[in-house]
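Note that one protein chain is taken out, while the other chains of the complex remain in position.
Just so it is clear, A, B and C label the chains in written order, and each chain counts residues from 1 on its own.
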Amino acid sequence: MQPLPDVQALRSAHDYRLTRVGVTGIRKPVQVKRAQGSRTLVALLDAFVDLPGQQRGIHMSRNVEAINEAIDHAVQQPVRGIEDLAAGIATDLLKRHDYATIAEVAVEADFFLERTQPSGQKSLEPYSLVASAKAQRGQGVRRSIGALVTGINACPCAMETARKLLEERGIHREGPNITHNQRNRVLLMLETGEAHGVDAEDIIGVAEEGLSAPTYEILKRGDEARLVIRAHERPRFVEDVVREVLSGVVAKWPTLPDDTLVMVRSEAEESIHKHNAFAERVTTLGELRAPAR
Amino acid sequence: MQPLPDVQALRSAHDYRLTRVGVTGIRKPVQVKRAQGSRTLVALLDAFVDLPGQQRGIHMSRNVEAINEAIDHAVQQPVRGIEDLAAGIATDLLKRHDYATIAEVAVEADFFLERTQPSGQKSLEPYSLVASAKAQRGQGVRRSIGALVTGINACPCAMETARKLLEERGIHREGPNITHNQRNRVLLMLETGEAHGVDAEDIIGVAEEGLSAPTYEILKRGDEARLVIRAHERPRFVEDVVREVLSGVVAKWPTLPDDTLVMVRSEAEESIHKHNAFAERVTTLGELRAPAR
Amino acid sequence: MQPLPDVQALRSAHDYRLTRVGVTGIRKPVQVKRAQGSRTLVALLDAFVDLPGQQRGIHMSRNVEAINEAIDHAVQQPVRGIEDLAAGIATDLLKRHDYATIAEVAVEADFFLERTQPSGQKSLEPYSLVASAKAQRGQGVRRSIGALVTGINACPCAMETARKLLEERGIHREGPNITHNQRNRVLLMLETGEAHGVDAEDIIGVAEEGLSAPTYEILKRGDEARLVIRAHERPRFVEDVVREVLSGVVAKWPTLPDDTLVMVRSEAEESIHKHNAFAERVTTLGELRAPAR
Partner (left out) sequence: MQPLPDVQALRSAHDYRLTRVGVTGIRKPVQVKRAQGSRTLVALLDAFVDLPGQQRGIHMSRNVEAINEAIDHAVQQPVRGIEDLAAGIATDLLKRHDYATIAEVAVEADFFLERTQPSGQKSLEPYSLVASAKAQRGQGVRRSIGALVTGINACPCAMETARKLLEERGIHREGPNITHNQRNRVLLMLETGEAHGVDAEDIIGVAEEGLSAPTYEILKRGDEARLVIRAHERPRFVEDVVREVLSGVVAKWPTLPDDTLVMVRSEAEESIHKHNAFAERVTTLGELRAPAR
């Protein structure tokens, strides 16, 4: 049998180079190392390389092979985190595509942590992890790790205006007052030049602490009331949530380098509106540490 | 030129009849009649017929043609509502597919209504309409019309347990107390044997009235505080919301026949949980009017 | 401390009974038994009970507790399938809600199977499992198990009309001819009165066999060409796909009872249209086994 034709290796009709070529939406189970042994996460992966102008196409099956080998290897040797999985795949992609100068990999996965209520009730809470890696030939790998955390925020503005209006009706209120509160999704991502040992659980912890309160799958009546009181004692705008998380990042990772990229986002599914409220800061750790920040 | 082969008209390999065959996800602008002239809605349509066991396939382009003709016709003569559009298409489908005994059409569309705040501030609020029609050969057309309405509900349980816990801390509270509140989506659908003149705006009105309060795109500070107070004066579980809407349906449409199908659903995007709370009743108007209901 | 108020146990304002009350969108990792040991699936769960007219609300935390206990128990004793998990939770819900007469649980989960190509290349392919259970007090539990399988279908009609048009241009074609082909999602569900040992892998196998061909994450050039040829040798409408699966169901499960509900759906993401083609049969095994079916 003669070899099959290699259409991808042909010269392209228009010799524009391409920024990213690859595969999206690959779903795979991944073994991740945890304190109490390995755990299976279901990951959704994208993997890309760049392509010079002269070559018609990439061999996309190599991207899937790089993913599969990394995942097979993780069965024997669970990865420390999905950002390390991404970094391993990105490095391997540059070996498989010798014409490429950059490889990028993105990973998302559901993640669970056990949380304990004041009453002692335990529950396994769901989070989303997001990670990526970008390998440049001859320049190492930048990697990011982040988490999307769902909690509650209570509005400080409506609390004060409602206090005022109730006062006018002769109802005097001190302490935590009624306001609108809602589901709030916080995204915190850190991107570093090398592996710096940022732990996904710490990311979740810092993000969750920025909210008016964390939320739980199970709340018996006493715990539910305590959570409501706590959220109303810490009323926060989306702007406040982002700033609290920024402050937490500066305190939590004093040894991370100044060029660490930081992205914090809070989106509130406003209970009094049909649209969302949103705040975001994209910056570096160096800027956050400076006096004018 | 000889005629092209008609593969669909061939005998099927396995002569199982099929319940529904057709097209899904057709997007079209539709002209709908309103008090103040016609209005354009962007509709998402599905259209099906059944298929006897002997015939291999339906001619699907006829389904799209039936949709297109109904929509073209609505440019000259705007339809009264999307349920009438669905009924017209379903009736037409039975003419185009002479082997079929049933035709079904489903339509969804964004819809907007102007609302006015206590302060006089106006805003155009978004809703979703959902409609369907089922034509049976020789038996007329059943049609349904419904709306998905987003508002707020405040939890009555956490309000009382938080009142109790605050009391234990020496904080005495009367009247509306702090509790969790959240976005709540209410779906109300009515299905009747014939056109009975149910108006989409009335459906939206009855669904919205079941909530702790409606919500608005724009709320200046005074209106926002009033909305928060109102929602806390009417704390409602998802169970309460569904029952309020059922009660509103009975009161609003006294002349609709007993065999009218009624579906009411409330889903609360719980601010204190990462999951939703849900309540639903599927029944007939006759059952709702009976003493044991 | 005095007991906290039980607002749910109060009498409702409108005494309409409710069809389903509960929680939706609970995400949990579940241990499922497989030939080669247990495996972790990430499940998405809904859990409901009905509610009599006199009672204001259900205690929703009990639904989450029932889910959690079933899932904790599966860590020690992995469940045979997610339909058994659903059945166990539904049974438990009736114990926890003594006023309820019906409990319903729905579960979805990603699932992976290893597949081998003609060339010997292996890959882990993703599928979705869907299951549900409905427990009626004093009447046992009905349960359903199904799978959503993605593959390819090639259109038989365009293959013949293109053959004709090419002929008119002097190009004579025999055997598999060009046509449009596309991603096709097949859903097969079976619902039985009791546990009948239907295996999720068999469901996936029967659904996949109905398509023009299964698809794979990795295809080296030879395997890719063989898959394309195979799909063009078995061109199938969505109608054909559903009937092939129905035929496969009758052959695969000869001992399942006649009252087993069968649902088969094929949706083709038409490459030549922006909308989808769709076919469905909802029936019983008894009807499929009858001469006029």
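The rule is short, and it goes like this: contacts are C-beta pairs under 8 Å (C-beta built on N, C-alpha and C of every residue); 3 or more make two chains touch, one makes a residue touch a chain.
Note that the coordinates shown come from a computational prediction; the quantities given were computed from them, not determined experimentally.
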{"item": "Contact set of the excluded chain (shown chains only)", "value": "A, B, C"}
{"item": "Contact with the hidden chain (one of C:Leu166, C:Ala195 or C:Leu256)", "value": "C:Leu166"}
{"item": "Option from C:Lys33, C:Arg96, C:Arg234 or C:His273 whose C-beta touches the chain left out", "value": "C:His273"}
{"item": "Sites on subunit A contacted by the missing partner chain, in the whole complex", "value": "1-2, 4-5, 7-8, 12-27, 46, 48, 51, 53, 56-58, 60, 64, 156-157, 160-161, 164, 168, 237-240, 242-244, 246-247, 267, 273-283, 288, 292-293"}
{"item": "Absent-chain interface as seen on subunit C, which is shown", "value": "125-126, 150, 152, 157-158, 161-162, 164-166, 171, 174-183, 215-217, 219, 221-222, 224-229, 231-232, 269-275"}
{"item": "Absent-chain interface as seen on subunit B, which is shown", "value": "4, 6, 26-29, 39-40, 42, 61, 64-65, 68, 110, 112, 123-124, 126, 217-222, 225"}
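The rule is short, and it goes like this: only the chains that are shown with their structure count from here on.
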{"item": "Chains in simultaneous contact with subunit B and subunit C", "value": "A"}
{"item": "Chain whose Cα mean lies nearest the overall Cα mean", "value": "C"}
{"item": "Centroid distance [mean C-alpha coordinates] between subunit C and subunit B, Å", "value": "26"}
{"item": "Averaged-CA centre spacing for the pair subunit C and subunit A, given as whole angstrom", "value": "30"}
{"item": "Residues of subunit C engaged with two or more neighbouring chains", "value": "4, 26-27, 64"}
